[in-house]
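Of the protein chains in this complex, one is absent; all others appear in place.
On to chain A.
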């Protein structure tokens, strides 16, 4: 039976490292190559030993596909391609290709410079890895080779995030990556056509979550900012330039306008260059509706938001500052943080995940005393008391229980596969999905084999079709399947059903007919022709309704059975009846009757 195998790689059940291996139609595909951010050792990488115990992965993989730029989906990519070894194509959308290396480099710097790790990929490795990337456009079918084709669909979630459709012959798999089903201000909802894949792969955590609305998250952000400003405090919002910053700026601008607020809002200069780059990427990637939203807002020409100068950090009174980098690990945001951390009235809002080793990560874990390096001619360490208010907010758009069912019903898969869950504890969920679709839940490292039942298309020759139709009845009639005779020919890459004669002709063979004969001895004093005639008359009387002929060439035919009479010269009374019939069993009863 044809089958598709899916294996989520890695040890540990927690979500945090997406890397899924799919075997379909003889092809091996790696979906995402993420890092587990909670571990410091090899457990943070997917377990590639499943593919091969030693050596490079190139010959074992036909391609690698990355769904979006979050580190838990691409963080291990340079490690996989440059340190384990893979030289084949790596597919991702254009925005992902642009943003990935920036995030990877940031991540590398933090891990190596801040945490002093040695066994980690280098900047050069990131560059070499990105050279292997083949960019994808939405809804465009890409031939990886002459049998494997892939297509990207819009996933929402973050800029450039894609769901991917993989097809080999008539078998297909869809991998969702991270996606969301409710559109918000800047990202549309994921969309896929009724492609009916054999397997749809998604995250089980979606199915057990019911998400708080985006508006409520935004409300919380505005409330916190407003409360700080009202009491004269300063608000620092460290952002990674590409993505969240624009959204939050627009939100604050609208709010400031509506509430007629006067406190200044600034964005650091590092933000502008990257933001314009992002803006251009966004415009070409998104659809009409979203493009309009952005076009209406000229990227950084806000009424209330102005470029920041570092001297402003010392200005008295309330203010809001957007500064890079996003995890407070270096640069301007860290400088501002050091100045403002000592006052209770101030606030820092972290709008996303912070990697271990960064100041961001430490304060989000409740640390209130930090060891900092001072800038002076001599390197000094000092302790910073964190007195300002720390707020952790999550704005990422993810699907939830309702959303996953919407997506499944859009695509109509034959089988559903949920990763990163514990099947034993998810009986209800499995049962719920199984009301409509088959559902599997593999553990990490466990392979799920899904048997497929692909239709095999066969062309039927016109002659054969006409012949069948001539036999009567409407064609096709799904309620009355018919048996028909023909020959199946496999020519080039197609299958054809033709009549036997045509098949023989194509093969250059002569048609042979099988005939059986049997000899029946008979005692009869008459002459041969008279005996034959007697038989003829006898048969005519007992076999009514059948075609019986006495032919001039001295044979009697009953349908297609031929009867002859012969005798030897020595013994003219001993006749031999020679019966001959072709290989058509249905006439056999006639012989017996006669």
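In this text, a contact is a pair of C-beta atoms (placed from the backbone, for glycine too) under 8 Å apart; a residue touches a chain by one contact, two chains touch by 3 or more; residues count from 1.
Methods note: contacts and distances are computed from a predicted model.
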Protein that the absent chain corresponds to, by UniProt name, given "WD repeat domain 73", "Ribosome biogenesis protein BRX1 homolog", "Centromere protein M" or "Small ribosomal subunit protein mS31":
"WD repeat domain 73"
In the full complex, which of A:217, A:234, A:420 or A:440 touches the chain missing from this view?
A:217
I'm checking contacts with the chain that's been left out. Which of A:195, A:401, A:443 or A:562 qualifies?
A:401
Tell me which of A:389, A:438 or A:502 is the one touching the absent chain.
A:389
Missing-chain contact, candidates A:431, A:454 or A:554, resolves to A:431
Based on the whole complex, identify which of A:131, A:194, A:258 or A:369 touches the chain you can't see.
A:258
For chain A, which positions touch the chain that isn't shown here?
207-213, 215-220, 222-223, 226, 255, 258-259, 364-366, 389-394, 400-402, 405, 424-429, 431-432, 435
